[in-house]
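Note that one protein chain of the assembly has been removed; the remaining protein chains are unaltered in position.
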Amino acid sequence: MNKFELTRFAFIKAALKNRLPQLALIVLLLAGFLFAIVAGILGTPVGNRNFGIVFVWIAWWAVLILVVVPFLGRGWCAVCPIPVVGDWLQRGAILEPVSKKKTRLNLRIPAKFRNMWLQNISFILVALFSSVILTTPRVTSAVLAALLFMGIGLSMIFERRAFCRYLCPVGGFIGLYAQTAPSELRIKDKNVCAKCNGKPCYNGSQLGAGCPWDVFPGGLTKNTYCGLCLECMRTCPYDNIAFNLRPFSTDLEKPSGRMDEAFKAFIMLGAAMVYAYVFMGSNGILKLAAYHIFTPAWFAYAAGFLVFLLFFLPGSFWLTVKIADVSLPVSGRRFASASTALIPLGLMFWAAFSLSFVLTNATYILAVISDPLGLGWNLFATASLAWQPVLTSLVAPAQTLVLVGGLIWSVRTAQKTAPQAGVSAIPVAAYCLAASLLMLWLLI
Amino acid sequence: MKQSEASARVLIAVLCIGVVLVPFLFWKQTPMIRARMAETGGWSPAVIRARVGEPLHLKFTSEDVMHGFAVGQMALAAVDIEPGKVSETTLTFQKPGIYTFYCTRWCGPNHWRMRGTIEVSGAGSGNPEPASRPLYVDLGLNLDTPHPADIIPVEKPSASRGQVFLSRVPDPSTYQSTGTYRSHSPVQIFMDLGTTRLTDLQRWDVVVAIWAQNTSAAGLADGKELYAQNCAACHGESGAGDGVYADTLAAMGAESQVGMSGTREMSIKKPVNFTKPDLLGASPALLQGKILRGGMGTGMPMWGSIFSDEQIWNLVAYLYTFQFK
Partner (left out) sequence: MKVKRHQVYLFGLALLAGMVAFAPMPFTGNSQPTVRTFRIEASQFAFDPGEIKVNPGDTVHIELVSMDVVHGLYVDNYGVSVTADPGQTAKITFIADKAGSFRLRCNVTCGALHPFMLGKLNVGLNTWLYRSFGLAIIGILSSFAFIYTEREKQKI
C-alpha cells in the first residue's frame, strides 16, 4: 500500500492531538455560524449583499466542494460548529470529559435509521427548496438555526453525534465523496488493537470521548463515516492511530455495495445536472417554477426533480448494465457496487457546477465583508465594490478539465469495481460518458 | 474545574453572545429608510419629520430592486437606492409644510404609488404662498369627458410656415398669447382661425407655430426627459400607449372588473395613446389637469405634489410632438 503517514512527524501529531488548535478553529466557525444566522435575520433581504448568503453559499461552499472534500474528505466535519455545543453538553466539559456518569439519555438510534436514507431525504428536501434557501437570507438563517437546533437537540436524546451521522444533509454527500480523498485516518497495527482492553477509542476515557461517529477505529477501512474529530487519536493508549496520505479514491477499490450509498450517488449526480439545467440555463419560467414553492408549477418541477433523481438515473443505469448482459440478474448489491463509479463522477460534476457561479460572484464576498449587515458600514473600504466576474476566460477550460478528469476517474473506478460486481466495465463507462457529455453541454 | 476549562467556557460564551448581541445593538440604533416595491410595502417609514433650517440626514437601502429617492417640487438631484447597498443624502428645508418624496426608478406598475411624506415644522422665511388654482378649475373643464378631434391635419404641419401666416393674421396676439394657448385645444384654435382666409393646412401650420412660441428647445428637452423617465413605461417610448406596462395594466383592469356591476369608465385601463388624433382635442389646461390630478382609478398617477408647474407645461408641450412630429 502506498500510504504516507503524516503523523510520523512529531509536530503534526502534536498539533492534531492537542485540542486547542482544533478548538480555536471550531469556536471561530461557531461564532461565524451564529453571525451568519444573525446577519440573515437583521441584514438586508437582498441575497447577494447579505453576509449569510454570500459566506455560506459562495465562500464556504466553494472551499468545501473545491478544496476540502476532494483533498480532506470529511475535513469539514472535523471543525463543523453544528454538533459541538451538543458534544460539550454530552461530555459536561469543553476541554476534557471529566465525569463518566451519564447525565444524558444517550439513547441509541434505532437500527432501521442507522443508514444513509434519512440523509438522502434531508438532502432532497434542501435541494427541492434550494432556490428559495439560497436566495433568501431569512430562510438560510432558518435552515442554519434548524440544523443547529437539531444537532444540539439530538445530542440531548441520543448518544454520540446522531445528527451528524444520520441526519445532516451535508454529511451524507461529504461522507460518500470522502472515499475519493487522498487522505485518511486509520490504525497503524491491527494486532495492537486485538490486545487492547476496554477499547477507549470507542468507549471513551479520561482523555477524550468515545468515537462520536459510532465507528470502531480498529475496524475503520473507509473514510465514509469517520468525521476526523480526532478523539480516538487522543484516547488511544498505544498511539496506534495515524493520519495518512494515500492515492485518490483508494476506498473505492472495494465497493461498499450499499443501496443507501448508491442512491446518494444518484441523488448527487442528478441534483448537479438539474441545477445546471435550471439555474445555469436561459429558461426563466423553469426558474420561477423552482422558486415559487407550493404552486402547481413548483409541484411539477418537484415531481420532475424526484423522478429524474430517483427513477430515471438509477433506472437508466440499471438498464445500461442489464442490456450489456441480459442474462445477468442485476439487483441490490450488484447494482450498488456497479454504481461506485458514479462517486468520483458526481464530485466532479458538483465541482464543475460550482465553478460556474463561484468565480462569477466572488466579488460579492469582498463587498459583503465591509458591510455584512447592510447598515452602511465600510469596514474594509470594499462596500461599494461593483459586481465583476473574475477569471471568466478560465471557467470553461477549468470545467472541461474537471469534467473530463472526472470521466476518466470514474471510468478507471468502473474498471476496478465493475468486475467485483460481476458486470462489465463498459456499460458503466458508457453511462458515465453519456452523463458527462450532457453535463458539458449544460455548462459550457 | 480546571482553570483552562473555566476560561474556555467564559471565552466561548462571551464570543457567542457577543456575536449575536453586538450586531443587534448596531442594527437597532441605525436609522434606515427601507425601500420596497409598492406591492410589498413601499417606503418604511413613509412619514419623516423634520424642522425648518435643520439638516435632515437620511440613509436608504433597497430590499428588493433598484429604487431612487427625490422630493417633489424641490430642486434636488435624485439619489439612487441600490438593492442591498446604503445611500445617503442630506436635505434642508426653508419652508414648513408637507413635502412628498417619491421613487425615481421604475420598480413595477405601481412604482408611482411609492410615495411618502416629510412633515416639516417650524417657522419659515416670509409668508406662506397661497396655493394657486389649476387653470382647468378656473376654466371649469371636465377632465374626464372624451375630447375627440373632429378635424385633423392631413399633412404634417410646419411651425416655421405657420409663423409667417400668423404674422398675416389680423391681431395675432389674441391667438399666440400664453393664456389663449393654454386654454384652447389645437382643434379650437384651428376652428377659431376659420375667420381668416387661410387654407386648412395653413391654419394647422399656425396652430403649430403658436405651440412653438409657447415653448422652447430647453423646455422641450426638459419635457422629453420627464416623459422618458415618468411616462414612457406606460404610455410607450413612441407615445402609442404601448409601454412595457400597458398589457399589465389592461390585465389589472380586466381583473378588477370581474364581479363589478357599476360603471367601468374609471377602472384601470390601457394607457392613453398620444399618437391618436384625440390629443388635438385636448387643451394644455386639460392635459395639465390630468397630469396634476391623475386618473381617479384608471391607473394614471397624480403628479401634482411631484412636479412644478413649469415642469408640467414643458411636459405638455412635449406631448403634442407625438402629433406634430
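We call the chains A and B, going by the order they appear; numbering starts again at 1 in every chain.
Here is the rule we go by: a contact is a pair of C-beta atoms (placed from the backbone, for glycine too) under 8 Å apart; a residue touches a chain by one contact, two chains touch by 3 or more.
Not measured: the values here are computed from a predicted model.
Partners of the chain left out, restricted to shown chains and counted across the full complex, are A, B.
Residue B:65 is the one among B:65, B:79, B:152 or B:191 that touches the chain not shown. From the options A:18, A:295 or A:392, the residue with contact to the chain not on display is A:392.
Considering B:98, B:164, B:244 or B:296, the position touching the chain not shown turns out to be B:244 (whole complex). When the whole complex is considered, the residue among B:234, B:300 or B:317 that touches the unshown chain is B:234.
One chain of the complex is left out; on chain A, the residues touching it are 46-49, 131-132, 135-136, 279-285, 287-288, 291, 357, 360-361, 387, 389, 392-393, 396-397, 400, 403-405, 407-408, 411-412, 415, 429, 432-433, 436-437, 440-441, 444.
Within chain B, the residues in touch with the undisplayed chain are 37, 64-66, 82-84, 105-108, 228-234, 237, 243-245.
Everything below uses one rule, namely that only the chains that are shown with their structure count from here on.
Those residues of chain B lying in contact with chain A across their complex are 1-2, 4-5, 8-9, 11-12, 15-16, 19-20, 23-24, 26-27, 30, 32, 59, 61-64, 83-86, 88. Across the complex, chain B is touched by residues 23, 27, 30-32, 34-35, 38-39, 42, 44-46, 48-50, 93-96, 98, 371-376, 383-384 of chain A.
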